[in-house]
Every structure is written in C-alpha cells, then in structure tokens.
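Every protein chain except one is present and positioned as in the full complex.
As written, the chains take the letters A and B, and residue 1 is the first residue of each chain.
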Amino acid sequence: MIDINARIGVALSRIREERPLIHHITNSVVMNDTANVTLHLGALPVMAWAAEEVAEMVDQADALLLNLGTPTPSRVDSMLIAGRRANERSIPVVFDPVGAGATTLRIESSLRLLDQLDVAVLRGNEGEIAALSAVWGLSEASPAPRARWVRGVESVVDTGHPAALARAMACKTGATVAITGPRDVVSDGHRVVHIDNGHLLLTAITGTGGMATTAVAVFAAVEDDLVVAAAGGLAAFAVAAEQAAPKAEGPASFKVALFDQIYSLTPERLVDSARITFAEPSDGR
Amino acid sequence: MIDINARIGVALSRIREERPLIHHITNSVVMNDTANVTLHLGALPVMAWAAEEVAEMVDQADALLLNLGTPTPSRVDSMLIAGRRANERSIPVVFDPVGAGATTLRIESSLRLLDQLDVAVLRGNEGEIAALSAVWGLSEASPAPRARWVRGVESVVDTGHPAALARAMACKTGATVAITGPRDVVSDGHRVVHIDNGHLLLTAITGTGGMATTAVAVFAAVEDDLVVAAAGGLAAFAVAAEQAAPKAEGPASFKVALFDQIYSLTPERLVDSARITFAEPSDGR
Partner (left out) sequence: MIDINARIGVALSRIREERPLIHHITNSVVMNDTANVTLHLGALPVMAWAAEEVAEMVDQADALLLNLGTPTPSRVDSMLIAGRRANERSIPVVFDPVGAGATTLRIESSLRLLDQLDVAVLRGNEGEIAALSAVWGLSEASPAPRARWVRGVESVVDTGHPAALARAMACKTGATVAITGPRDVVSDGHRVVHIDNGHLLLTAITGTGGMATTAVAVFAAVEDDLVVAAAGGLAAFAVAAEQAAPKAEGPASFKVALFDQIYSLTPERLVDSARITFAEPSDGR
C-alpha cells in the first residue's frame, strides 16, 4: 500500500513549483472563488468557454475542469470541444456534474460528456452521483422521481453505501469517482479511500463543491495516480477548512479564513493533518 | 392589525426548518452573493437559466426570483418560461427590475414580465419603480428624460411620496410592491408598511438591492401574506446590516460581517429589532 499522505505532500510541493495552468469551463456562480482557490493552491487559473478558443486554450493547459452548474447547450458543446483536445493531449479532464438529477438537461449533458470524453475524475455529491448511476441501473436505490436525488444542487440522498456507489460508477465510466460528504470517498473501481477531514461550515457557503473539484483538478495536473490526486485535492481543501473554522464568526469570515489557509497550507501540514484511509478490499462500504 | 413582528419571526423559524428551494434567474454581478444570502438565511439556492431546464427546475422550487440586472433577450425569455410554470404551480414570483429606466430593453422587459406573469412581489429602488410607473402615467413626477429615474442601476429620484407610489403600482400591477431606500416601504395596494432598519454602508457595496430581493423571495417561500413576507425579508436583511456595521472597517469587512450576521440572525433578535410600522389609512405618504 502506498504512503498516500507522503504522496499528496509531494504533489502540493510540485504544484507550488510548477504552477500548472488549469483551464476551467465552469459555472457563473463560483467562477471567482474557484479562480482564487486555484491561485491560492499555487496553480494558475484561466476561464474561457467560447467555442472559438477553448481548444487553443487547452493547448496551454495542464488540466481541464468542466463544471456543469448554470449549463447551456452551447456551453456543453464547448466542453466537448475542449475535452476532446484535452484527451488528445493526455491532460486530465475533471468533471463536476453540478445538479445532475435536477433536470433532464443536466442529466443528458452529463451523459454526453461521460460518453464522449475520457474523464479522469468525476467529482460530485452523493445525490448527483446516485442520479447518474440510476440512469445505468447501477444504483441500488429504487427508481424514484428526480426530486429524490437532489434539490437544486443539494444532495438529498443517503444511499448508505457511497463507497460501493463510487466503485460501481468508476467501473462503469472508467473515471476515478470522488463523492464528497461528511466523509469523502474516492475509488478507481479497485481501490477505495476515505477522507475524514472537513468542517460543517463548508455546507453554509455556496460553491464548496466546485472549490473541492478545483482542488482535485489542481492535484491531477501534477499527479498521475488519480486516486492520489483526488484524495490530495479533497484533503488539502478540507484540512484548510479545519484550520479556518476556529477563526470564523460565521460563514463569510469562514470563507475568508478558508482561502487564507489554502494559500498558507504547507506540504508538511497537509501530510500531518490529512486523514486518508484505504478501505479493506472486503469492506463493502 | 396583525402583529407583524411576531409573524416574521415565525417565518424565519419556518425557513430554517423547511429549507425552501429558491430558483434564481439573476444577474451575473450578484449571483454568488445572492446564493450565499439564500443559504445564510436558511434556504437553498439554485441558479439556472437555460430555456431547456428552467421549467423543470421551477418544479422543485418553493419560490422563483427574477432579477433583470445584466439582461439579454434570451434571458428574459427564460424568465417568462419559468414564471409561467411558477404561476401554474402557485409558487411566488419575486421580480427585481434592476436598472429599469436606464434603457428601453430594461423597461420593455420589465413590462413584458409584469404583463405576462402574476408577480407576487415587485422590489426596486425608488427610481426603478418610478420609471415603471411613469410608463402607465402613474407617477406624479413630470415626464422627463430617462436619466431622471436612474443612473445605471442607481436611483436618482426623490418623488417625495414613495408610499403613494408603492400603493399605486400595487393597484396597477396586482403585485405587492416594495421600494427600498433610507426608509423601506411595502404596499399591496391597501396596506402600507414602513421598515426603518438598515445602515448607510449598504449603499457602499454592489448588489445590496439584489440581496434584499433575495431575502424577500426567501420569506415569500414560507409566508403567504406578501406584505408580511416582503417586510420580513427587508427587515431581516436590514437588521443584520445594523448588527454588522459596528464590526466593519469599511465596505468589504462590512459585507463579511453582514453575511455572518444574516447566518446568525435568530427569530428572537429579528422580532426584537425590526422597526416595522403600518401607515395610517389616511396617511398619504
């Protein structure tokens, strides 16, 4: 078993040295925040979505992040153009199916992207991933109206077995799957890791899912083992949240402290504070 | 006369318990802030404007907020689709005619929305509401170039009788009308209430009008009496501003404190601090 904490510490050091460029095609709500998270981690963000330029921008990038919040059909077309170029260049594509399950557009757009692109990491909340899994009959939850999975972009599902869900979705899609929640879980279909960092205040501000996905994309730009990359990004973000919470008087001062802590997070502190565990192979959870 | 302070306290308790989903079709400047205001009050935000998905998203929602800042014709078309579904489902539509009076597009889009939809609450500054009222000949101010009403999105009008303006517009449109300013006024065409909370620093940050409208939409999701809902939303936002101001060293630290205070606002403090008064029936102001 690899020493995953050591690996994510090395990854953070490489991010700070190499300053990978992360191309975001993302939603309008979180755009400023995810650009800042990218910078504070040590990478460079660029936001660009015009069909006329996305392929060229991907040519400069070290990772491509696709976030489906506030989707439009033309934005999804740009995601496909960018994603194909990213696949040709073998840079990782990280996909966040925001609100999948809330509307047909979001489900169908997610399926198009997962079908036509080689997605490196799929990051969502439990409701979003369960909604997608239900399309393929993977979810053990009984079929149900869409409202069962998410309300807007908020998960309202508790499958009771997120690790099994992540593993099944990883096998089906070929992507490493990261499901965030009180306990984060990551699986590539074989290995399963849990991350037990974080803070409840993360649920009190908008866009923390998109920020977590950003951290995953930043780590995936420098780390080829996608389970390590996803766990590293989620742990870095969640450790910063833990450091920030004692400084907060509410969600807005928490957000300020969180961003400050992401910036000042050292590889050493990340290695020491990340609570990442590999699940036993027989562990069905 | 109802005990309106008690009612808005109950409304805030219900928001925290029921977590209503507020669907925003809103402007790009304030989107992140209004999503956070929604969350901090205790409700859930979702931003979605593609014509392909807005009706489906409304099906999950408890209120629909339409904000005309940064308008485009296709965005307005989506507002109409979403608004009609909201009307069919009898969930409240709260409309903010940002910058009405500045351009023909904003005036005409506002009129389309008010004409084709059953708007529950219309919330604007005095210039925006006066500009709309002038179209119908309701404003006592003499006709004048558009620049008289707003500069960009800032009111430059002082009609001297905002209560009469609100009442007349409410009678004309069938909506409850809320005009914000140094003294907020709400009228459904019969009753008129004033809210005397707030702080001058609210004028030093962008988007506070849109944030106030958001608070109104959140309250309207749980409270059927729209005068109570509008007064409750405006009072909650303004009381939080009063609590935040002493902690601020300028507008940006004020905004952080304001959001923290919205989150920590209790029904008890809202009931105690809201300064809401019914105007006498003969009170022409």
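Keep in mind that, in the parts below, a residue touches a chain if its C-beta (ideal position, glycine included) is under 8 Å from a C-beta of that chain, and two chains touch if they have at least 3 such contacts.
All values reported here derive from a predicted model rather than from experimental measurement.
Peer 1: Just name the one of A:17, A:56 or A:196 that touches the chain not displayed here.
Peer 2: That would be A:56, which touches the missing chain.
Peer 1: Determine which one of B:5, B:32 or B:125 touches the chain that has been left out.
Peer 2: Checking each option in B:5, B:32 or B:125, the one touching the absent chain turns out to be B:32.
Peer 1: Which residues does subunit A use to touch the chain missing from this display?
Peer 2: 21, 23, 28, 31-32, 35-36, 39-40, 44-50, 52-53, 56-57, 60-61, 255-261, 263-264
Peer 1: Touching the hidden chain in the full complex, which residues of subunit B are there? Just list them.
Peer 2: Residues of subunit B in contact with the hidden chain: 27-30, 32-33, 69-73, 99, 102-106, 147, 151-154, 204-207, 249-253, 256.
We adopt the following convention: only the chains that are shown with their structure count from here on.
Peer 1: Can you give the whole-Å distance between the Cα centres of subunit A and subunit B?
Peer 2: Chain centres of subunit A and subunit B, defined by C-alpha means, are spaced 34 Å apart.
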